[in-house]
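Working notes, beginning with the structure itself.
Here the complex is missing a single protein chain, while all its other protein chains stay put.
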Amino acid sequence: MLRDCSDHQITRETESLIRELYPICRSITGDGVRQTLRILQGQIPLTIQEVASGTRVFDWTVPKEWNIRGAFIKNGRGDKIVDFADCNLHVVGYSVPFKGRLSLEELKKHLFALPEHPDWIPYRTTYYKESWGFCLSHRQLTEMTDGVYEVYIDSSLHDGQLTYGEYYIAGERSDEVLLSCHICHPSLCNDNLSGIALMVSLAKHLTQRKRRYSYRFLFIPGTIGSIAWLALNEAHVASIKHGFVVAGVGDKGGFTYKKSRRRDAEIDRVFSYVLRNSADNSKIIDFHPYGYDERQFCSPGFNLSVGCVMRTPFGEYPEYHTSADNLDFISFEALSDSFEKCVSALNILDNNGVYSNQNPKCEPQLGKRGVYGSIGGETDRRTDEMAILWVLNMSDGTNSLLDIADRSGLNFAIIVKAAQALLDHGLLKESPE
Amino acid sequence: MLRDCSDHQITRETESLIRELYPICRSITGDGVRQTLRILQGQIPLTIQEVASGTRVFDWTVPKEWNIRGAFIKNGRGDKIVDFADCNLHVVGYSVPFKGRLSLEELKKHLFALPEHPDWIPYRTTYYKESWGFCLSHRQLTEMTDGVYEVYIDSSLHDGQLTYGEYYIAGERSDEVLLSCHICHPSLCNDNLSGIALMVSLAKHLTQRKRRYSYRFLFIPGTIGSIAWLALNEAHVASIKHGFVVAGVGDKGGFTYKKSRRRDAEIDRVFSYVLRNSADNSKIIDFHPYGYDERQFCSPGFNLSVGCVMRTPFGEYPEYHTSADNLDFISFEALSDSFEKCVSALNILDNNGVYSNQNPKCEPQLGKRGVYGSIGGETDRRTDEMAILWVLNMSDGTNSLLDIADRSGLNFAIIVKAAQALLDHGLLKESPE
Partner (left out) sequence: MLRDCSDHQITRETESLIRELYPICRSITGDGVRQTLRILQGQIPLTIQEVASGTRVFDWTVPKEWNIRGAFIKNGRGDKIVDFADCNLHVVGYSVPFKGRLSLEELKKHLFALPEHPDWIPYRTTYYKESWGFCLSHRQLTEMTDGVYEVYIDSSLHDGQLTYGEYYIAGERSDEVLLSCHICHPSLCNDNLSGIALMVSLAKHLTQRKRRYSYRFLFIPGTIGSIAWLALNEAHVASIKHGFVVAGVGDKGGFTYKKSRRRDAEIDRVFSYVLRNSADNSKIIDFHPYGYDERQFCSPGFNLSVGCVMRTPFGEYPEYHTSADNLDFISFEALSDSFEKCVSALNILDNNGVYSNQNPKCEPQLGKRGVYGSIGGETDRRTDEMAILWVLNMSDGTNSLLDIADRSGLNFAIIVKAAQALLDHGLLKESPE
């Protein structure tokens, strides 16, 4: 029931978790990911999985593991004018080790800045092309004068592991709901510490409630992580009945649900219901084959019923993939609202059974059976009666409770309550799937 | 054809019938129902059926038969301040026999009035809970002073019969159209003497016209009557292809058609067509599982294509279930309009065949066959030609004449005329069902 969850929410603990994770230099592999997952283990008992570099996963190969200890650019006077120690965005992700002296002209081929936001440092990577580079603010760049610069990148790129976290919570059924977020970004906050934090809160919430479905949480590097997981768990994929990817869910924009490729999957209808009943600026957008790991989950060979939740879609806010996506950029009100909407959706999904009226020919004599009196709660008796009549009339083994809520115009929670009362009186039975 | 019916209408005879039935005290069982049905036998040759108290009908049991001869409340001075003889609404339906003296305080537990309408007497029943009570105007209630009152209810509640009327008119086919109204209300006029009177007029009309379908008219007590009929005629239900329940059809509000549970049944499409072509305030409402006996006919175990016709939906007019639903409340213009719309719908339904073009490859050479000249009527030749081309083109064994009228935008009557001309020339053949 929707109200079961009122004691779980985004808390100061969530805020602390984000603050703790923020400084770590994550990438698609490496110790930053391991450190991040170990911190998450302090919150939920996830398992840490590793996949060796070189492993073939569909059309891809798990890359070498990348780690970095430090990096800087020194000017002619020996001053560190760019230092990885100040901000881990300064080094292009997956930069190969480098040590050398370069003229400004040569160095500039390896420098990236944002003239339109002169104080922000951009975020860039070079996963599949061996190269190196620095990101810096446009202001820093324009202050660099001609001369020779000393460059040092103390990184390593060698056969190692791709690391990810997985947390499985068993429910009544082996059918699963998949929740997935990416954990491969360094000091960026909305993208995607907000997603990691939301997933942790959802996992805690689900652990404590009754579950019809089993739930699987993936904390994975973007793209290569989902591809690796799908390749290594292909036989298991048929158990995944619903799911969603959690992207940037902490910015102050309105909540956004992006539909699955199927467009009318149950998860799509559930989020549509939740957002339709939210008096705010949340919105539904159609599926498109770019974005986050829904690209892989919704590739035609899998076509899973997996959507994506976010607030402002990526690329539609200037702070995206820059140092301005920092702790100030996300709002705990927004994160809480994202959490509430996800919990509402999961509650509906988990309660959205299909039932069969056990007295389908004419109405049962509800008066003598005392059904009405057995419904508790604050709603008025007239609404309860309507809900009971709707559930009895529509429950022919084809309509789910959400179908009944949609057709009757009654609140899903009231329909669930009515269905429960009818189940208790033997007038309803769950339909086989 | 639609014009076949111009000589049948709501007449002064209909008005007389309503006036004759108005004073009778009907309930879900008892002599009032028998008397009512015998009066109807003066109009149409219906058969009177009886079902013994105690008979199990699905989840229900046919109740004891209730009859009442008189009832009153006397004040301390011996004046009858409430008297069943004045108005049969004064006694709560199914009140058990009672004789006693009560203080005003105790008596008030058995009194029902309407403060918001101080001159009206409410209508109440207690079918399934043995109890007694009086309904009175709020004005009467407020005039009662402290003291002891003498109460007398000369009723009986004993094993007997549930009585209903049934009238079957055979047509070319054994497939049936079901029309049903409730006959269990005492002196209430719109609810449902208007329905009874409309059904009688429709039965007379249908008796005299050519009928593709057979028609079955039920005059039954609400809820228990339809449940009993369905239980006792379950093997027969498959013959019912279409139908509608006739509720309050005499008030001055706009005509309302409530769809069947199927929502797009042929009867739903037929009434949609009729109302779409009416330049008045009539309207279509969606199915919902409360209301009249469509609740039972549309229960999921039967799911019959049965809608409901009314004017203002019950509960949306203050006179509903009060003494204000009297002879002045209904209008013969409204009743006539209800009749015309039902006749239009039944004419369409009965003519709505599916045909196959017998010359389906290219157009037949209509000129040499003289088809055009064979269509009579006032419509212009160009429209007749269009109708013929539409019927020929669409008649592939899947489209009904109503489908063709809808797609072409031509009037259903013109489409029927064209189909008849083509049938007469051997260019069309009715498709097997």
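Going in written order, the chains are labelled A and B, and every chain counts its residues from 1.
The rule we apply is simple: a residue touches a chain if its C-beta (ideal position, glycine included) is under 8 Å from a C-beta of that chain, and two chains touch if they have at least 3 such contacts.
Note that the structure is a prediction, hence the values are computed from the model and not measured.
The chain that is not drawn here is touched, among residues B:67, B:359 or B:420, by B:359. Of the options A:22, A:60, A:98 or A:132, the residue whose C-beta touches the omitted chain is A:60.
Checked against the full complex, the one of A:288, A:368 or A:381 touching the unshown chain is A:288.
Only one residue in the set B:115, B:367 or B:432 touches the chain that does not appear here, and it is B:367.
Checked against the full complex, the candidates A:131, A:303 or A:398 give a single residue touching the omitted chain, namely A:303. What chain B contributes to its contact with the hidden chain is residues 357, 359-365, 367-368, 385-386, 389-390, 392-396, 408. Touch with the hidden chain on the side of chain A covers residues 57-60, 128, 223, 226-227, 230-231, 234, 261, 288-290, 295-296, 298-303.
Here is the rule we go by: only the chains that are shown with their structure count from here on.
Averaged Cα coordinates give chain A a centre that lies 56 Å from the centre of chain B.
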